[in-house]
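First, the structure itself, so that you have it in front of you.
A single protein chain has been removed from this complex, and every other one stays in its place.
Per-chain residue numbering starts at 1, and chain names A, B, C, D and E are given in the order in which the chains are listed.
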Amino acid sequence: MTIYVINPNSSQHVTDGITQAVNPMRAISHVHIEARTLAEGPPGIETQAHVDGVVGPLLAHCAALEAEASAFVVACYSDPGLAALREQSARPVLGIAEASILTAMMMGQRFGILSILSRSIPRHMRYIGAMGVMDRLAADLPLELGVLDLQDKARTFERLTSVGTRLRDTAMADVVILGCAGMTAFRTDLEEHLGIPVVEPCQAAVAMAIGRVALQKTLKDRT
Amino acid sequence: MTIYVINPNSSQHVTDGITQAVNPMRAISHVHIEARTLAEGPPGIETQAHVDGVVGPLLAHCAALEAEASAFVVACYSDPGLAALREQSARPVLGIAEASILTAMMMGQRFGILSILSRSIPRHMRYIGAMGVMDRLAADLPLELGVLDLQDKARTFERLTSVGTRLRDTAMADVVILGCAGMTAFRTDLEEHLGIPVVEPCQAAVAMAIGRVALQKTLKDRT
Amino acid sequence: MTIYVINPNSSQHVTDGITQAVNPMRAISHVHIEARTLAEGPPGIETQAHVDGVVGPLLAHCAALEAEASAFVVACYSDPGLAALREQSARPVLGIAEASILTAMMMGQRFGILSILSRSIPRHMRYIGAMGVMDRLAADLPLELGVLDLQDKARTFERLTSVGTRLRDTAMADVVILGCAGMTAFRTDLEEHLGIPVVEPCQAAVAMAIGRVALQKTLKDRT
Amino acid sequence: MTIYVINPNSSQHVTDGITQAVNPMRAISHVHIEARTLAEGPPGIETQAHVDGVVGPLLAHCAALEAEASAFVVACYSDPGLAALREQSARPVLGIAEASILTAMMMGQRFGILSILSRSIPRHMRYIGAMGVMDRLAADLPLELGVLDLQDKARTFERLTSVGTRLRDTAMADVVILGCAGMTAFRTDLEEHLGIPVVEPCQAAVAMAIGRVALQKTLKDRT
Amino acid sequence: MTIYVINPNSSQHVTDGITQAVNPMRAISHVHIEARTLAEGPPGIETQAHVDGVVGPLLAHCAALEAEASAFVVACYSDPGLAALREQSARPVLGIAEASILTAMMMGQRFGILSILSRSIPRHMRYIGAMGVMDRLAADLPLELGVLDLQDKARTFERLTSVGTRLRDTAMADVVILGCAGMTAFRTDLEEHLGIPVVEPCQAAVAMAIGRVALQKTLKDRT
Partner (left out) sequence: MTIYVINPNSSQHVTDGITQAVNPMRAISHVHIEARTLAEGPPGIETQAHVDGVVGPLLAHCAALEAEASAFVVACYSDPGLAALREQSARPVLGIAEASILTAMMMGQRFGILSILSRSIPRHMRYIGAMGVMDRLAADLPLELGVLDLQDKARTFERLTSVGTRLRDTAMADVVILGCAGMTAFRTDLEEHLGIPVVEPCQAAVAMAIGRVALQKTLKDRT
């Protein structure tokens, strides 16, 4: 049985980053973890049309994996199709935005989000409102870098540290979330730089997925 | 390394119930899970003085276990000492109230809580307010049974089903949480009876603790 | 120029109901109002998969109408594709759920919603949370009737009055919203029965759309 | 029948500005729109005593117009007498603060308000709290200009752009509201300058009033 | 110096009830307490027009008393003119609704309100929203008795106990507020009947006023 982590954009390097980010977790559990690229997705999910457009292919992709799946993780910070996949699948279904926020809520009292683009932020605000956790948000601030720009590591890290510092010192965040699946490589360095916990959402979601698979085991305790 | 689940009341049968409830989870992970009784605690934690009174012994108990601990779970629905233990320990620290609520937030949109006594409810309300998730609460309703009364299984189950039904049909909860560590035995039957997910908080917290231990593994990924 | 009201389900009788419901509004304005059926939609939108599934066809349908459109109204109580359509179109875009809630907020202090099915309610809760107006919600209660069941008028009205009475007297709603585009025919009778305002969401959204078209006129006041 | 827009301060130039601002809307509808000055009002409404003091004359003024009125718009950003006028009149009654906020909620996810004086802000905060939409507020910042100072156009525009920029870039507003009926002339230029929607509240309220008059037409659809 | 308690309705028997209710407090402090009737007020304040209509006379009445006043208490559960009187006066100004709610927040976690009429409730909801304490409200339920009906003691007490029981057992209030200045006589009996604290708002406000007068003393500690 396998935890499937679905990257709904078609950029293989993002999927590779996820694989590398969750690799060390394999040590803790027998459950397989496999990151997959949704071929039908756009190179990066940057608009609401992108978000809505990947739901159909994502549902089909996961339906085909249902039999061997222990759990599904949707690996895009807009959690596309999360509610629909929960309807469709009998497995635990996690979204990286939701899981990262719930994880950050155990690590600090006010979380900040580092978003790629300012046009992502209204979408995040709607989502945090839907989750009912707006009072825990310090701020959501944009790097103003697209998904593909994130491959320029020096520039990305410079933006992460300057915007992360603003989250910590001006917005009074005591934990920070990387608001995109494509920033896995920066977590450790940024945490060291800022001196407060930094949550990488794919890691957070896979960690919770391992827990949820463990929790599923308890469902059979009467049989 | 071990996930220590500390039952801060001194009732061994509660600890035994926890052990049994989390047993099936051992299949998923190499991490040991051990439930322990805090000898200094009262038989049941039913007042604010009980909650505050166990913090000192709990901190001392956990300090002695720190070296072999992977994570700590505080197994009382008032999450006594959670913030202090997070200050003290370098390990992930989880509380069963917090973890059960965050878990329920992934399983439904409005959670109900089955509390033992009406005098627990104001304490829960303060906690849910502190967590900033009041908008997700359907209602918190009392069984009016003390911790020790829970050993009368027939009466307890009768109360769980009648109050659970009120949570589902009147308060419109779509997921229900057992609001005490001493009700592990009833989860499966109650879920079957109500037809909506029922979260047992010790299981939910241990599941998340396994995930958090996995997440800790990623902290070393640069070395 | 035309206000296009798109019924994203494929049931022509729902579209016909909308046409009839907004007919009297034509007296107030020169703008044409035209209700259209989305042929690609399911007979009724009752699941999250239905909601997400109509977004693509809806966007295409509206793109083809953009040149002659004054405004678009999405006529399903889950407001499918609203954010995406707002990205795509240069015209005012209204959703019947959002518009009906904003309208109810001017008619009463606590609004109740009459939903078709209990499984619609978590979706509504996420939406009301995303709108940030949860404090104004009295309750959202289900009729437990599917979209097609609504054609049985006697049974539907019986359910509307009994659940509406519960909204008014138990949940203390002082305004009630019909939570589906297929209940246009019942508004007047239900309002008379309950003695508090009843908002039909297609009418509310078209009314706001007429206003928004008027507001667009002011954009040119410098040229 | 006429939509009466009542400027509750006695400054005719403010009324003239409103007339000019809503003029282009006449193209969309047969309903007359007439802006009127409340002779009994103070030159500008800048204190709570001003707000409370105009309610009596406003109610009397509107009572005399009831027979020919299609709707009433109270054109002061404190919405004086709104609840009382709704009690008194059988017509739709709109306030420019409420209507502008509800309109902004369809144009962006977080609205900012440009207030004239910092002493207006606590009053606005109470109102936004009463509306239950505090989570949608980015910030409310003062120009520190009185109603009469607004006639100095160069200075006013300079303040609007600098404070508006702070709303957009520091408070992360994605839509901005002009928080006074006396700033109609600046909307278009400010929107162009800031690059995000700017809502002029008299226009927003009259637009909604046209819609509400259309909605009233549906009330008679059974007779 | 005197704490003036202004009953803004013209019913002397309401003022007499207030005098009697606050009488025992005179034992604790040298400050005089004097309840006064606003002759210009209506017999009972039951509509928004009543609320707004008494502000002018109330401000004038208090202006004349300013020199001998230690503090002002506005003794109507809609707190008419509170913000305006705070602008006008250099003394502490308290409203019985605000003070009773803040007091209840120290006595329980969720307060219920016993309102006279259902049409008062939307006004209370706006006020509680403006205070930002909606999450602490259990429910606000009507007796459906006008101010003058309260003189029928048997009937009033019967309604208070039945609606109070609903607040305690269904809405889960753990403290209850009498939502009108004319119910002073029932506090003790109702508290005994319900077994949870019952706050009489005139008493609560005068108690806080004594405190505020004490606090004023500290303002001079440097001179």
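FYI, a contact is a pair of C-beta atoms (placed from the backbone, for glycine too) under 8 Å apart; a residue touches a chain by one contact, two chains touch by 3 or more.
Every value quoted in this text rests on a predicted model; they were computed, and no experiment measured them.
Participant: In the complete complex, the chain left out here touches which of the visible ones?
Facilitator: The chain that is not shown touches these displayed chains: A, B, D, E.
Participant: Check the options E:Leu59, E:Met183 or E:Ile210 and report the residue that touches the missing chain.
Facilitator: E:Ile210
Participant: Of the listed residues D:Arg126, D:Arg168 or D:Arg187, which contacts the missing chain in the full complex?
Facilitator: The missing chain is touched by D:Arg126.
Participant: Which is it among A:Gly53, A:Gly108, A:Pro142 or A:Gly182 that touches the chain not included here?
Facilitator: Considering the complete complex, A:Gly108 is the one touching the chain left out.
Participant: Going by the touch rule given at the top, which residues of subunit B touch the chain that is not shown?
Facilitator: Per the touch rule, subunit B residues meeting the hidden chain are 47-49, 51-53, 55-56, 59, 81, 83-84, 86-88, 123, 125-127, 129-132, 134.
Participant: On subunit A, what residues meet the omitted chain?
Facilitator: Residues in contact with the chain left out: 108-110, 135, 172, 174.
Participant: In terms of residues, what is the contact footprint of the unshown chain on subunit E?
Facilitator: The missing chain touches subunit E at positions 20-25, 27-31, 92, 94, 98-99, 102-103, 105-106, 131-136, 187-189, 200, 203-204, 206-215, 217-222.
The rule we apply is simple: only the chains that are shown with their structure count from here on.
Participant: Which chains sit in contact with both members of the pair subunit C and subunit D?
Facilitator: Chains that touch both subunit C and subunit D, as defined above, are A, E.
Participant: Quick one: compare the interface residues of subunit B with those of subunit E and tell me same or different, with half as the dividing line.
Facilitator: Counting which numbers both chains contribute, under half are shared, so the two copies meet through different residues.
Participant: Express in whole angstrom the distance between the two chain centres, defined as the mean CA positions of subunit C and subunit E.
Facilitator: Taking the average C-alpha coordinate of subunit C and of subunit E, the gap between them is 41 Å.
Participant: In subunit D, which residues are in touch with two or more of the other chains?
Facilitator: In subunit D, residues 131-132, 134-135 touch at least two other chains, as defined above.
Participant: Which label fits the chain touch graph of this model best, line, ring, star, complete or other?
Facilitator: Drawn as a graph, the chains match no named shape, so other.
Participant: For each chain, which other chains does it touch, given as pairs?
Facilitator: Chain-chain contacts present: A-B, A-C, A-D, B-C, B-E, C-D, C-E, D-E.
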